[in-house]
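Reviewing the structure listed below.
With one protein chain removed, the remaining protein chains of the complex are shown where they sit.
Showing subunit A:
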Amino acid sequence: MCFPTDSPVHSSSSEDFAALIDAELDDFAALIDAELEAGSSGSSPDERSNEEEEVDDHRNKRRKTEKLEDQVELQGSTSQGLIAEKLEVSLKDICTHPGSFRQMCIICGQRVDEESGVTFGYIHKGLRLGNDEIVRLRSTDMKNLLRHKKLYLVLDLDHTLLNSTQLKHLTSEEEYLKAQSDSLQGLSNGELFTLEFMHMMTKLRPFIRTFLEEASKMFEMYIYTMGDRSYALEMAKLLDPKKEYFSGRVISRDDGTRRDQKALDVILGQESAVLILDDTEKVWTKHKDNMILMERYHFFASSCRQFGFNCKSLSQLKTDESASYGALASVLKVLQQIHHIFFNELDSDLASRDVRQVLKRVRKEVLKDCKLVFSRVFPTKFQAEKHLLWKMAEQLGATCSTETSSSITHVVSLDAGTEKSRWAMKFNKYLVHPRWIEAANFFWQKQPEENFPVSQTKNQ
């Protein structure tokens, strides 16, 4: 058996309410009449009669609608309301509804029902902007930002700025961390936090505090993570306890326009001024040129396992990335360099400069003057020019070739026993492992060749 629960009864009471409004209106009309009488010297007789008509009209209209329909919404009950209504009619003709807040147009306040444009849930729930408005905001914001000599920087969280693990995934070797974790009160210095209520432990990447402080001077920073909203906000709190870096610019999976991709459409910045720091290239398919790939930060064992590494994690080894030579420190240098070139070394008009070109240029400096030849890196019959390493080397400014010649500087090889490798040793060329290129790619700097030796394959 089923009974209705408490149900509000409106029938009688709403009539009282309507009557009350009506009484108020009459009072108001009387007030206006009195005022007009008193101040008739100020206003011309024409105006007065108009106004009186308006009020009368309004009253008549009210009674009519009330008779017709009890459910009619209470409209503005003053003469100002009337004027606003009239204004709205004229606005309606020109208003293009550039965006909406809770399905109301942000300019004329009218109901907008169609779901066009992009939602900006991370800024405020229920906010939605049309494409033209986004373009307009971007260009005004861009001018503003360039005046402050800043660009945009989009930061990924996991494996880029920090590493998190669930408490239940901690191995026995990592139990010691629980005792070491910093209190949530003294946020501004700590790096290791236990978030009991989220059942998580988070380790910030070494150098992060300095990185954020320095980067905030050159960039307007966004967080963009594939984690959910509550996680993103919690991490933002850890990274930015004083809310000086990200204020409201935290974008999570729930706010993006596509589920498996990250895109710059929710960022109110022109694409030509955005840099992205992320450890996963494939989520940014449309914006590869804006992106600086980061070496993944694996602190916890669970994170290593997740990516299929069998080695001991940093936490198990009780060590950590170096703060002064780590990935964040080296990428900060790159960012500073790009920022410097963008604002100081380009001749073109400020608004037409493109940070993507600068990024490309800086990248090309890394292995400049290096001539590489590959040996036993690519599978035979594989078109060498299409291989990832080849492309990477060329992006870094190196010249690649398939044949040895006197101008070659480096031989990249997996095996010291190959013909080219032996040729390298004979003619005193550098013989390096392919990881040398990858390392240069991550650190944006030519790495010492002797750190990447090539070993003789055992079965030969």
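As a convention for this text, a residue touches a chain if its C-beta (ideal position, glycine included) is under 8 Å from a C-beta of that chain, and two chains touch if they have at least 3 such contacts; residues count from 1.
Following the convention adopted for this analysis, contacts and distances are computed from a predicted model.
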Q | Chain not displayed: protein name in its UniProt record ("Sedlin", "Ribonuclease P protein subunit", "DNA-directed RNA polymerase subunit" or "Spindle pole body component") | A | "DNA-directed RNA polymerase subunit"
Q) From the list A:G99, A:P206 or A:G397, which touches the chain that is not on show? A) A:G99
Q: From the listed residues A:K178, A:K243 or A:K318, report the one that touches the chain absent from this view.
A: A:K243
Q | Full-complex contact with the absent chain, from A:Q110, A:T171, A:T210 or A:S272 | A | A:Q110
Q) Considering the entire assembly, which residues of subunit A contact the chain that has been omitted? A) 1, 3, 5-10, 12-14, 16-17, 20, 71, 73-78, 80-81, 83-85, 88, 98-99, 101-111, 120, 123-124, 126-127, 129, 137, 140-141, 144-145, 148, 220, 242-245, 247-248, 268
